[in-house]
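Mind looking over this structure? Questions follow.
Every protein chain but one is kept in place in this view of the complex.
Order of writing sets the chain letters: A, B and C. Residues in each chain are counted from 1.
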Amino acid sequence: MINKQVASLAAALNGIKDGSTVLCGGFGAVGTPDELMDALLEQGAKDLVIVSNNAGVGAKGLAGLIGAGRVRKIICSYPRSDDPRAFDTAYKTGKIELELVPQGTISERMRCAAAGLGGFYSRVSAGTKLAAGKEVRDIDGVPHVLERPLKGDVALIRAHRADRWGNLTYRKSARNFNPVMAMAADLSIVQVAEMVELGEIDPEAVHTPGIFVDRIIVI
Amino acid sequence: MINKQVASLAAALNGIKDGSTVLCGGFGAVGTPDELMDALLEQGAKDLVIVSNNAGVGAKGLAGLIGAGRVRKIICSYPRSDDPRAFDTAYKTGKIELELVPQGTISERMRCAAAGLGGFYSRVSAGTKLAAGKEVRDIDGVPHVLERPLKGDVALIRAHRADRWGNLTYRKSARNFNPVMAMAADLSIVQVAEMVELGEIDPEAVHTPGIFVDRIIVI
Amino acid sequence: MKPLSRRQIAWRAAQDITDGAYVNLGIGLPTLVADFIPRDREIVFHSENGILGLGPAPGPNELDPDLINAGKAPVTLLPGGSFFHHNDAFLMIRGGHLDIALLGAFEVSEDGDIANWTTEDPDFPPGVGGAMDLAVGAKEIRVLVEHTTRDGKPRIRKQCGYPLTATRCVKRIYTNLAVIDVTPNGMVARELVEGLTFEELQNVTEAKLTLADDWQPLKAA
Partner (left out) sequence: MKPLSRRQIAWRAAQDITDGAYVNLGIGLPTLVADFIPRDREIVFHSENGILGLGPAPGPNELDPDLINAGKAPVTLLPGGSFFHHNDAFLMIRGGHLDIALLGAFEVSEDGDIANWTTEDPDFPPGVGGAMDLAVGAKEIRVLVEHTTRDGKPRIRKQCGYPLTATRCVKRIYTNLAVIDVTPNGMVARELVEGLTFEELQNVTEAKLTLADDWQPLKAA
C-alpha cells in the first residue's frame, strides 16, 4: 500500500546530506515551507545550495538557515525582501555565494531537469551581465543563451491538501514555484495543512500528481 | 468586453490561409476537434501542414482533409490507426509528406514554441534513424539531439467547457494534446460542448487559461 | 509648465490599453495604472506568481494571505481569473502571450534598450526578479518613468549607463514631460506637457528626439 505521510518533521527530513541542493518553494512569504525549513535547521545539514526565488525574511525559515551559516550558495532571482538582514549580512561578509538568475529562467531550468532534457536556448539575459560566461548562439538571427537543467537533491514544498498517494492541491497564489520544484528533485518533501481520503481530490484538478511526491507531513 | 465565442463554424475558421501549419488536438479518436476539421474542409485552405499525433481515422475529420488532397505534410508520431485508409493512400502515392517525430518530442517542441524558447536538447531519438540530419551534442557524456520549436499558425482544439474569457476545461483523457496545442499557435480555435458563465469554472481548476484562446464555437 | 504627477503618468499610460488586452504591470509606478483603466474596457492583468485576472486591492474583510501580486501586495481575483504555477506564468511572459508589459526603468536608450534591474549600488545585493523575462517576452514593452533623475540627469539616453535588462525592446515611453515612441528611425516625441517646448524637452533628454508632425499636448485627468 502506498502511504507517503510521515509522522514527524524529523522523519520528513531524514537523510538530507551536507552539500545538498535544496529547492525551496514559495514567493515572498506566500507558499513557503516554513516549518520544513525550520526543521532543516534542526536536522543539521550544512554546505547547502538553496534554490529559492527570494533569500529569506526576518530570522526564521530560510533566513534562519542563512543566519546559522548553513547555506554555502543561493540561486535566486531576487534576494531582497522587506527584512533581508540574514542574507545581507552573509552576503556583505562574503559568507554566501549568490547566483542571480532571472525568475523565469530559474523556473524553466528546474522544469528542464524535471523533464529529463539537457538544456534549452533562451533569449532572456542575452546581451546582459547575467549571460556572462554562458554559451550564446544565434537562432534565426537572434542571440540565445544556453541554459542548463537545475536539479534538486531535495525539494521542500508547501501545499494545501494531500492524499496518501501524494496528490497535491495548492491555494491561490501559494502555488507559485511549488509544483515545478516538486517535479525537479530526487526527494520531494511536502508540508500540508490537511490530508484527505484517496479520491477526494478531483482527478481533473490535481495540481501536483503524486508521482512527484515522496513524503508528506501535516503541519 | 471580452467575448471569444463566435456564432458559426465559418466565423471560427475565418482567415485560415493556404500553407498554414495547423495543430490538431486529440489522441486517437478522443479529444479530436472533428467538427472544426470538417469545417476546415468546407473553408477551403490547402497546402496545409498538419501536426497531430495520429493521421486520421476513416473518412471524416483529418482523414477527410487528407483524402481531399489538402494536406501537404503531416507531422505526427503514429500515422497508423484502425482505419488509416486516407493517409495510407496519400502516403503510398507520394501525395503527402510524413515527418515522424517521437510523441513526447512533438509535444515538447510545441511547448518550446509556446514558451518562447529557441530549442532544447533531448536524449530521445539519439542514435536512431529519427535523429538523421539533426545536430547532436554530448552533454555530460550523453548524446543529445537539438530539437527546434514547433509553432502553429492555427490550433484546432476540442474542450469540454469554456467561459467568454476563453478559460477551458477538458474531460478525462480527452485533455491530451489540446492544452499544449492551444498554447503553441498564433490563432487558437476551440470547439466546446458548453459555455458557462464567467466565474463558474473554479480558478484553481482551469486547464487552459483564456490567454491562450482566441475563438470558441459551441458544437 | 507643469510636469505630470506619478498618478497622471499612470493615467496617461492606462488610456492606451485597449479593451481585452492581457497586461503585466511592473512593480512601482506601473502598478498604479490599474486604477485608471477606462470603465468600458475589460483588461486581464497577469502576475508573475501565477495569476490571470487580478482585481483591485482587497477590502479589510477580503484579505487572503495566499493571494498576493508580484510586488507582494494583497490583491483579489476577478470572475474569470485563474491560478497556475510559476512555470506557466513565465511561459506566458516569455512566449509572447502578453499584449503589453508596462515597466519602470532607470534608463532607456535610443535603440529601445532598457536598464531597470540594478544600479550596482554596492550597499545592496542585486536582484533581477522577472524584469529580464518581461522585457524580452511581452509583445509590446512600454516604460513609465520620470523624465530625469532627482539630480536632473536624463533617463532617456543615447546608451544606457546602467547594466542592461534587455536590448531593443521598448516601444513607447510615458514620462512626466512627454510621450515618446521608439521607432526604427529613432525616438519621436508624440505628446508634450503644455507649456513645454520641444527644445526644452530635448535639453533634458540625452537621446536625439524628433517631434512628430501630428504631436499633441500631453493631457492628464
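Rule of thumb we're sticking to: a contact is a pair of C-beta atoms (placed from the backbone, for glycine too) under 8 Å apart; a residue touches a chain by one contact, two chains touch by 3 or more.
Just so we're clear, the structure is a prediction, and the values are computed from it rather than from any experiment.
**Q** For the chain that's been dropped from view, list the shown partners it touches.
**A** When the entire complex is considered, the left-out chain reaches A, B.
**Q** With respect to the chain omitted from the figure, which of B:G15, B:G44, B:G69 or B:G127 is a touching residue?
**A** Of all options in B:G15, B:G44, B:G69 or B:G127, contact with the hidden chain holds for B:G127.
**Q** Looking at the full complex, which residue from A:A29, A:V206 or A:I219 touches the chain that isn't shown here?
**A** A:V206
**Q** What chain A residues would touch the chain not displayed?
**A** 1-2, 111, 113-117, 163-165, 167, 183, 197-199, 201, 203-204, 206, 209-212
**Q** For chain B, which residues reach the chain that was dropped from this view?
**A** 27-31, 55, 77-80, 82, 84, 87-88, 91, 98, 100-105, 107-108, 110-111, 122-130, 170-180, 207
Basically, only the chains that are shown with their structure count from here on.
**Q** Quick check: how many Å separate the C-alpha centres of chain A and chain B?
**A** 33
**Q** Taking the mean of the CA coordinates per chain, how far is chain B from chain C in Å?
**A** About 35 Å separates the centre of chain B from that of chain C.
**Q** Could you list which residues of chain A touch at least two other chains?
**A** Correct list: 108, 122-123, 170-172, 207.
**Q** Tell me, which residues of chain C touch at least two other chains?
**A** Residues 77, 83-84, 90, 94, 136-137.
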